[in-house]
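With one protein chain withheld, the remaining protein chains of the complex are depicted in position.
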Amino acid sequence: MSLAPILVVTTGGTFDKQYFDALSEYKIGETVIDKLLAIARVAHPFRVVELMRKDSLDLTDTDRALIRATIDAAPETRVVITHGTDTMTHTAAALADVTGKTIVLTGALAPARFAESDAPFNLGMAFACCQSAPAGVWITMSGSVFDALKVRKDREAGKFVEI
Amino acid sequence: MSLAPILVVTTGGTFDKQYFDALSEYKIGETVIDKLLAIARVAHPFRVVELMRKDSLDLTDTDRALIRATIDAAPETRVVITHGTDTMTHTAAALADVTGKTIVLTGALAPARFAESDAPFNLGMAFACCQSAPAGVWITMSGSVFDALKVRKDREAGKFVEI
Amino acid sequence: MSLAPILVVTTGGTFDKQYFDALSEYKIGETVIDKLLAIARVAHPFRVVELMRKDSLDLTDTDRALIRATIDAAPETRVVITHGTDTMTHTAAALADVTGKTIVLTGALAPARFAESDAPFNLGMAFACCQSAPAGVWITMSGSVFDALKVRKDREAGKFVEI
Partner (left out) sequence: MSLAPILVVTTGGTFDKQYFDALSEYKIGETVIDKLLAIARVAHPFRVVELMRKDSLDLTDTDRALIRATIDAAPETRVVITHGTDTMTHTAAALADVTGKTIVLTGALAPARFAESDAPFNLGMAFACCQSAPAGVWITMSGSVFDALKVRKDREAGKFVEI
């Protein structure tokens, strides 16, 4: 386990939602990833690429192609992607044939800006998984490391479950 | 990656420190692990054993033998130990010859009860590492997964570094 | 300044907003007032009446009449009302001719459930104002105690200002 740099790609989702009072609206704001990693006292080298700020229900094939191309072009073999939870598995499928990289998708059911949020724990899970797991695509949600092609989101139950 | 249960052994450390105003003192309080795992929306099965509430500078060989015996006797093959950071590597060495289990030690440099703490992220790292990494003893601190026998704490720098 | 009980009337607003992932929506949830007052270690006697869970843009004259009637009927002479900020001054006007009571309206620009919110500070302001100020209607927002009939919300600037 050497200190090979981690690429963090942010795409939006509940993870980065913020409340804009003047609009009486919740929107995805600037990513909080750098702040979370600073609070977590992360010394491991990493690089953040803020690709988009979208609810995952609004992601298009073009968006997924951009996520894919970004990962293909990157020198890093360890990748963490923060993503809305609703279509996380759909994006994972679009990355299934990437070779030589350990890719981990995660997100949050409560915004990171909330006092009580799963965001920091999930981000920690993803950071460890991309260092410990073999090459492939993974999802870290609900306390489990899942094979990203064998999991689905159970929306009503508020958790991810193995298929 | 199946949903094999995780054993969480808590021993104290900064992770669980609390402020007692009537004593004008900070002491290790009741473990906050269950609360953190609830906030993290963990659905993965786990069992918590609160073994002791000690600053790791106060841990004795008897304490370490108890930690070892608890892990040996447990049915779980995946173990997370929350521990003070000052002698975490010492306890890891005492577990080095356990076989057939993935054991991950973690802790925190700021108490979990703080608004800005590395505790939830580190706990998430440990939860993922015990599911993804091969059998052996690991430490997840400072954003990295370390071989527990090849790491030390750099106290002044406030981080763990590879030896 | 004796320990005369305080009546806390909650009507909703951003103060109590919560994120419901299964609905991909933010809605006003159960009031967090009791939890905030417990964290604030409030020993002063108080009584909470959760009247409604509305965005203040949705409050009707019937709602305002209910708020008014509740305050008129209450034995308490000290009243705190948590309320959405958009029409707080409108409700204040509906209470202008209540006699013998110190009524303080407050709210929040960020939900109390957020890690960084003005909610606890504003609630503290209101608790003190209803004990220190003379009878009448007041608004505590943006760090100031305002005569509730001489203030307006400057939405773009995100603050309340004297008229």
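Side notes on the structure shown:
So that you can tell them apart, the chains are marked A, B and C in the order they are listed, and the count of residues begins at 1 in each.
To be clear about the criterion, a contact is a pair of C-beta atoms (placed from the backbone, for glycine too) under 8 Å apart; a residue touches a chain by one contact, two chains touch by 3 or more.
Everything numeric here is computed off the predicted structure, so don't read it as measured data.
Counted over the whole complex, the shown chains touched by the missing one are B, C.
Considering the full assembly, C:37 is the residue among C:37, C:92 or C:137 that touches the omitted chain. Among the residues C:9, C:28 or C:129, only C:129 touches the chain that is left out of the figure. Within the complete assembly, residues 1-3, 36-37, 39-44, 46, 109, 115-118, 120-129, 131-133, 138, 140, 142-147, 158-162 of chain C touch the chain that is not shown. The omitted chain makes contact with chain B at the following residues, 14, 17, 19, 21-22, 24, 26, 55, 57, 85-86, 109-111, 113-116, 155-156, 158.
What we mean here is this: only the chains that are shown with their structure count from here on.
Taken together, the touching pairs link the chains end to end in a line with two free ends. Among the other chains, C has the CA centre that is most remote from the centre of chain B.
The angle needed to superpose chain A on chain C by their Cα atoms is 180 degrees, rounded to the nearest 5. Residues touching across the chain A-chain B interface largely coincide between the two copies, over half of the numbers being common to both. Distance between chain centres (mean CA atoms), chain B to chain C: 43 Å. Between chain A and chain C the centroid-to-centroid distance comes to 38 Å (mean Cα coordinates, whole Å). Averaging Cα coordinates per chain places chain A and chain B 24 Å apart. Under the contact definition stated at the top, the residues of chain B that touch 2 or more other chains are 115.
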